[in-house]
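Here the complex is missing a single protein chain, while all its other protein chains stay put.
Should a chain be cited, it is by its letter among A and B, assigned in written order, with residues numbered from 1 in that chain.
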Amino acid sequence: MRQAVRNYLVFLWRCGRLAFSGDWRYYTWMGALSVFCLLGLNAYAKQFANGLIVTGMSDEVSWGVYIANFTFLVGVAAAAVMMVIPVYIYNNEELHDLVIFGELLAVAAILMCLAFVTVDLGRPDRFWHLIPGIGQFNFPASMLSWDVLVLNGYLLLNVHICGYLLYCRYRGRAPAKWFYIPFVFIAIVWAVSIHTVTAFLYVGLGGRPFWNSAIVGPRFLASAFTAGPALIILAMQVVRRVTAFAPAGDASRLRGEMGGGPRPKGRAAALDDLDLLARHLAEMASVPKEFRQTILAGAMVLEAKAGDVLLRQGETENESFFVLKGRVVVRREEGGRFRITRSLGPGEQFGEISALAGTPRTGTAIAEESALILSLPVDSLRKLMTAPKMNKIIRSRMSERLLITDRALMTLRSIVQVSMLINVFLLVNEVFKEFYSGNLHVASAKYLFVGLHGHHALVPWIWTAIAFNLTAMVLLVLPVSRSLKWLNLTCVLCIVGIWIEKGMGLVIPGFIPTPLGEMVEYSPSLNETLVCFGIWAFGLLCYTVFLRMSVPILQGRLSKANEGASEFALSGAGERPARPS
Amino acid sequence: MVLLVLALVFFALGLKFVSGFGTRLPATRIISLVDTQFLDTATFRKSYAQLIREKADLSDFDCYACHEKGKPPVLKFDAQQILIVPKEHEDVVMKHGTHNRNNNCFNCHDEQNLELLQARDGRQIKLVESPLLCGSCHGPTYRDWEAGAHGRTGGYWDRTAGPMKRQICVDCHNPHSPKIPPRKPAPGPHLLHPAAAVAAEASH
Partner (left out) sequence: MPTPTSNTNERDQSSPDGLSRRSFLRSSAVLASGLAALAASLAPLRHLNDFPTVEQFLQKYYKELTPEEMKKVLTRIENEVERQYGLRPHVRDLKPMNGVEFVYALNLTRCIGCRKCVHACVAENNQSRNPEIQYIRVLRLPHGSLDMEKAEHNYNPEMVPEKGYFYMPVQCQQCKNPPCVKVCPVHATWQEADGITVIDYNWCIGCRYCEAACPYWARHFNFTKPSIPKERLNLDMAYLGNRPRRQGVMEKCHFCVQRTRVGRYPACVEVCPVGARKFGNILDPESEVSYILRTKRVFIQLKEELGTSPRFFYYFDV
C-alpha cells in the first residue's frame, strides 16, 4: 500500500517537473500565458474589491461576456468527449490517440467554465451556500443547481478516465476495462447532458421570449459539435508540430538514418528466446510450452546494433516484432519532419497492426542501442493470439498508439461538417420563426439582426458570425477543405463564428430590450476583458501542461521503467532518447 | 535568455500592480438627492376639516364677517348667462363641470345659511361633512370612496393594529375646480453606466 502511494507520488512529481521543463518556445508560450493570467487575476482582484460595477453589466443587461464565454466553453467541453463515440462505439482506431487529448481538453474547458461562473458571482465568498447538504441546494427546481452537479461530475469523470489511463500507461500495465470503460460510456451521455442543462438555463425562462424556444437546446449541441472538434483539429496539429523530432536532414543527431542501413542479421528463433520474452511479458509466461513450439515456424531473432532499421515506413511486409532485449524507437515521418511515436523496451511489440491488417508500415523502427528482436510472421502471430491472454495484451497494446494521422483529422472534419450543416439549418429555422409571423416577441431578434429603435451595436457582429459560419459550411462541403491549410482556415472561421453567435448572439440579445421595453446596450469594460483573457490564458496553460505531461507518457518516454532517468532527457524536442540508468 | 526576459516582465508587472499604474475606476457621477417635496405625504390642499384639526386660522371661513345674516347674496350673470364671480371671491375659479353646468353658487352653498352646504333636495350639510354633498351627484365615486377604493388611504390597513387615515373629497379636490392640476414630476431613473446613457440619448 505504501509502495503504491509512493509510486503515485513519484509519478505526480515527475509530471510536475515536466511541466516546468521545455525549450525556449515552451517558455515563451507559458510565459506569455502567465502574464495574461496575472493581468486577469489583478483585474479580478479589482472587481472583487469594488464590485461588478467595474464590468459593463447593469440591471438591464445583467449577464455579459463571463456567461457568454461560459456557454461557449461548456459546448467545447461536451464536444471534446463526443469524439469518444467513434472510437469506443464504432471502433475507429485512427482517432484512438485523440481521445485522451479530447478528454484533457474537456478538463481544461470545464476548469475555465468554473472560473467564468465564479468571477460572475456577486458574492463568491458565499460559494459554500451551493454545496448540497451544507448549504441550500435548490435541486431539482433550479437549472443552475443541475449545472453545478453535471459540470463537477463531468470534471471528475474526465479526470478519472484520463488520470487512470495515463497512470496505467506510465506503469506499463494494461488498464482494467471495468475501471474505465463504464465511465467512458457514462461520459458520453454526460457530455450531452452538460450542454443540454446549460441550454435549459436559458430555455426555462418564460419572461425572455428570445430564449424561451425549443430550438435553443439543439442549436447549442450543433454549434458545440462544430466548434469543439474544430478546436481539437487545430490543437492536434500543434501537438504534432511541437512533438516533432527534428527537421529532415538533421537526422545525424539521431544515431541512425532513414532509408539507409541494412537489416540486421538474424537466426532462427528457439524456445529459449520465447523464454526470454516470457520473462518480460507476463502473459507469455502463461502460454504452455507445447503451444510455444507451434509458433516457432518462420520465427527469427534479429541482433540489432544501435541505429539498425528493423522496419521502414511505407513498406508492406507482414512480420511483427517483439523486443527481447534493449530498446527500439518508432518514428514517423510527416511533411519532412520526424516524430517519435513510441519508445519500446523488452516485452513490447511493434509492427503488428500492419501485419494483421496488411497495410503499409505506419512508421520506422530503429534500434536505439544493441537489441535482440523477435520477428514473427503473421501466421505465427495469429496463432499466438489464439491464446486468450496473449490476444488480450496484444490487442490492448495495439490500441495504444500515439498517432495523430491526417485520417484522424479528416474524421474530425466530417463531424464538424455535419454539425455545421445542422447548425446553419437550425439558424434558418430560428430566423423564419422570429420574423415570419410578425408578432411582438421578435424585439430581441430584431435588435440582434437589424437593430431596434436606433440601437444596433450587435448587428455587425452577428452578420460577421453568419458570414463566417456560411463560408465555413461551404468550405467544409467542398473537397478543398481536405487540404490542411484550408481546413485550418475553416476551423478558425467555425470557432470564431460560433463564439460570436453563442456569446453575443445568444446571451446579450436576451436582455435587450428589457422585459419592460427599455433599450440599454452592453459592451464589456477593459477590466472585464482582462479577466476573460486571464481565464482563457489559464485554460490554455492547463491544457499545455496536460499535453506536456501526457505526450511523453503516451510515447513511452515517461514511464515507471525509466524512473531514475535523467529528467533532462525527457524534456522537449530535439533531445536524445531516454536511457535507462 | 527567455527566462531572463520573463523574470524582468514579471517584475515589471508586479510593480505595475502594486503601484496601480494605469488603473482607472469608473468615475462616479453626482446624482443629487431628490427634493424632499417628493417625499411629502401631505395632501394637495388643506380642507376646512383639516384646518380645524390643526387649529389653524379659520378666518377665511367666517362668512358673516362680510355678509349679512338673513340676507341671501345676489348673484350676477353676464350677457351669456355665465356667472360673474364677485371680486371679493376672485380666488374662486368656477370649473366644476363642463358646459357651465354648475353656474350657480347655490347649487352647493346654502344661501340662507352661508356656513352650510345644501343638497339638491334642500337638505343642509355641514362643511366638515362635505362628502355627503359630493356623493349626492357622484354616486359611483362616493361608493368607491366609502370602500376605500377611491382617494387616499394611509395609516394602518389592519384596523385592529391602528387607525386607517381616510381623506375626504376636498382634501385633494378643490370643490370649485375639482380636476387635479398637473404638477412637476420627480426626476427619472439614472442608468448604472453613464456611457450607456449617452448612447441611448444619442439614438433618440
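Annotations
To be clear about the criterion, a contact is a pair of C-beta atoms (placed from the backbone, for glycine too) under 8 Å apart; a residue touches a chain by one contact, two chains touch by 3 or more.
Note that the coordinates shown come from a computational prediction; the quantities given were computed from them, not determined experimentally.
Annotation: of A:His195, A:Arg208, A:Arg361 or A:Arg413, A:Arg208 touches the absent chain (contact as defined above). In the complete assembly, the contact with the undisplayed chain comes from A:Leu121, out of A:Val10, A:Leu121, A:Ala357 or A:Val431.
Touching the omitted chain from chain A are residues 17, 20-24, 34, 38-39, 41-42, 45-46, 48-53, 57-60, 62-63, 117, 120-127, 129-130, 135-138, 141-145, 148, 201, 204-208, 440, 443, 453, 510-511, 513-518, 566-568, 571-572, 574-575. With the whole complex as reference, residues 3-4, 6-8, 10-11, 13-15, 17-18, 20, 23, 28-31, 33-34, 38-41, 43-44, 141, 144, 147-158, 160-162, 167, 172, 180, 182-190, 192 of chain B touch the missing chain.
Please note the rule applied: only the chains that are shown with their structure count from here on.
Chain A and chain B have CA centres that are 69 Å apart.
Those residues of chain A that touch chain B in the complex are listed here as 24, 27-28, 31, 34-35, 38-39, 42, 46, 50, 53-54, 56, 58-60, 453-455, 519-522, 525. Chain contact summary for the complex, chain B toward chain A: residues 1-3, 5-6, 9-10, 13, 17, 23, 25-26, 191-193, 196, 199-200, 203-204.
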